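Only a single protein chain was left out; the remaining protein chains are all shown in position.
Coming up: subunit A.
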Amino acid sequence: MSPGDHDVLEPPGGHAPPGGTGEPVLVVEGLGKRFGDHEVLRSVDLRVNRGQVLALIGPSGSGKTTALRCLNGLERPDTGTVRVGSDVAVDFATGASRTQVAALRDRSAMVFQHYNLFPHKTVLENVLEGPVVVQRRPRAEVTAEALELLARVGLAEKRDAYPFELSGGQQQRVGIVRALALRPTLLLFDEPTSALDPELVGDVLGLIKELADEGWTMVIVTHELQFAREVAHEVVFIDEGAVVERGHPDQVLRAPHEERTRQFVQRLLHPF
């Protein structure tokens, strides 16, 4: 590989040291969002350094998905600033322009709960769509990269299959490859395994853990607390749109300071 080439298996900027560097990749301040009368996010602050993993946990309806979607402009927050990397900063309170939202989107890639693969396109086409059509990178180069990524997740021979021919676990792995192929600074996961059959969850979580170990910067919304403890550098518990507690996974998940966190964790660990 010639110098300057980007190794597809590596996060942009190369491997971060375990635990990340002190350099912030995502800084969110005062994120607020309401749907009509319903205040879904109340001044949420988040900060993720390069190579770090933030796990967002909280009860159903607490605003986790909404918060994640605000990070790449799929949802427009009413207030708050979102900074990704050193060059993109959007202040939503003063009204973000379309170009600003596009720049924000450019820096991150999302993996969806229900995969959201393009059903009329093959696995390979799904992966190429962003890099070739939007980013206008050379098709041959992107194809080589995509095939490498697909091989890595064990789907090289499925390149010409359509999504409906794949299992949920395979579809989600394609979803992850589609995100990686965009060469994002930041990876966003919204409950990436909650739509999967239980026996397929492990594969996908294993893949995400590998990416974390390689130093990708990520925000993961998840109900898999054991996974969050192993992978995350910080856990943020939100309830009713506000951050209730944040800290090291061992602390938040094993010895929470807040009563609401304790109840939530108990309920997930001992459902009945």
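The working rule: a contact is a pair of C-beta atoms (placed from the backbone, for glycine too) under 8 Å apart; a residue touches a chain by one contact, two chains touch by 3 or more; residues count from 1.
Simple rule for what comes next: contacts and distances are computed from a predicted model.
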Quiz item: For the chain that is missing from this picture, which UniProt protein name fits: "3-isopropylmalate dehydratase large subunit", "Amino acid ABC transporter permease", "Acetolactate synthase small subunit" or "Electron transfer flavoprotein subunit alpha"?
Solution: "Amino acid ABC transporter permease"
Practice problem: Write down which of A:E39, A:D91 or A:E129 is the residue touching the left-out chain. | Solution: A:E129
Quiz item: For the full complex, which residue in A:G36, A:P119 or A:P271 touches the chain that was left out?
Solution: A:P119
Quiz item: Contacts of subunit A with the missing chain: which residues?
Solution: 69, 72, 74, 102, 105-106, 109-110, 112, 114, 116-120, 129-130, 133-135, 162, 164, 178-179, 182
